[in-house]
Each structure stands twice: as structure tokens, then as C-alpha cells.
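Removed: one protein chain of the complex. Kept in place: all other protein chains.
Right, chain A next:
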Amino acid sequence: MAISLKLNGQTHQVEAEPGTPLLWVIRDELKLTGTKFGCGVASCGACTVHLNGEPVRSCQTYIEDLEGAEITTIEKISESRIGQAVQAAWVELDVVQCGYCQSGQIMSAVGLLSENPKPSAEEIDDYMNGNACRCATYQRIRAAILRASEIMEA
């Protein structure tokens, strides 16, 4: 099927079979590789993108449901004020280790701060529960979200 996909402010004409996950359209067709494949079953969050401003797992989001939707990936998240604050906090605290999950972590963190600009540590843990990091950078993820919240206030 042919679909017109609005992604990072641009419209792309994409040809894909119904049932194709958005993840593989983003990675294999549009060649935007910041969005990662980690589990394919919405259990790790590495593939998180924003759909109409809300974080979703792109491995379980199907192409036929996306006509007219606005999608944002890690490559353009710095264009939002919250995205900038999160990325700045991530770099300031050197959150990353292998880095493979971090696009998804950041997309979820931006989702959290969009809903709740001043989350508590407990609220962070609840919201970020679905984003796995096998390097266990969690202490710094929590600290960086709190720091991003401060940056946003300044």
C-alpha cells in the first residue's frame, strides 16, 4: 500500500505492506537509524518515537494506521525546547554507555517532561519503566531528567 507519512516535518510517500511496523519504515526505507530495534515486542523501548507528540513503540505501530499522523524521531527532537533540555542534560551528566537504547530513553523522557515538567524520582521511575538499558545507566537517566527539568525552568 502507498501511504503519505509526515515525519520530522516532511511528507514522505512510502510504499509498504499493511502490517509493516513503523520502525522498519523509519530505519530501512527512510534510513533514519537513530530509532533502534531492540526487541520487536514493545518490551524495551529502544524504538520509541513520538506520534502526534506522544511516545509510542514504533515496533508495534503499524503503517496503515498512520495516515495524517505527525511523527517525530530522535533526529529532530532537539527542535523542541524540552528535547533540547533533555539532550543537554544527557550530555552534561554523561548518561550514555553503549548508547544503543538512549534514543528511546530520550524520546520517553521528553514525553514525560511534556506531561509533567517537574516529576519526582518516583514518577520518573514509573514513566520510564518500559525503557530498558542493559548497561544500567538508570541512575544517570533519573538524574538527567531531574536536571532537564531544572534547565527547562531556567
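In this text, contacts are C-beta pairs under 8 Å (C-beta built on N, C-alpha and C of every residue); 3 or more make two chains touch, one makes a residue touch a chain; residues count from 1.
The rule we apply is simple: contacts and distances are computed from a predicted model.
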item: Absent chain [UniProt protein name; select from "Xanthine dehydrogenase family protein molybdopterin-binding subunit", "STAS domain-containing protein", "Cytochrome c domain-containing protein" or "Permease"]; value: "Xanthine dehydrogenase family protein molybdopterin-binding subunit"
item: Residue among A:T33, A:S80 or A:S114 touching the omitted chain; value: A:T33
item: Residue of A:D65, A:D94, A:E115 or A:E150 in touch with the missing chain, whole complex considered; value: A:D94
item: On chain A, residues whose C-beta touches the chain left out of the figure; value: 17, 20-21, 24, 27-29, 31-41, 43-44, 46, 73-75, 78, 87, 90-91, 94-103, 106, 124-126, 128-129, 131-142
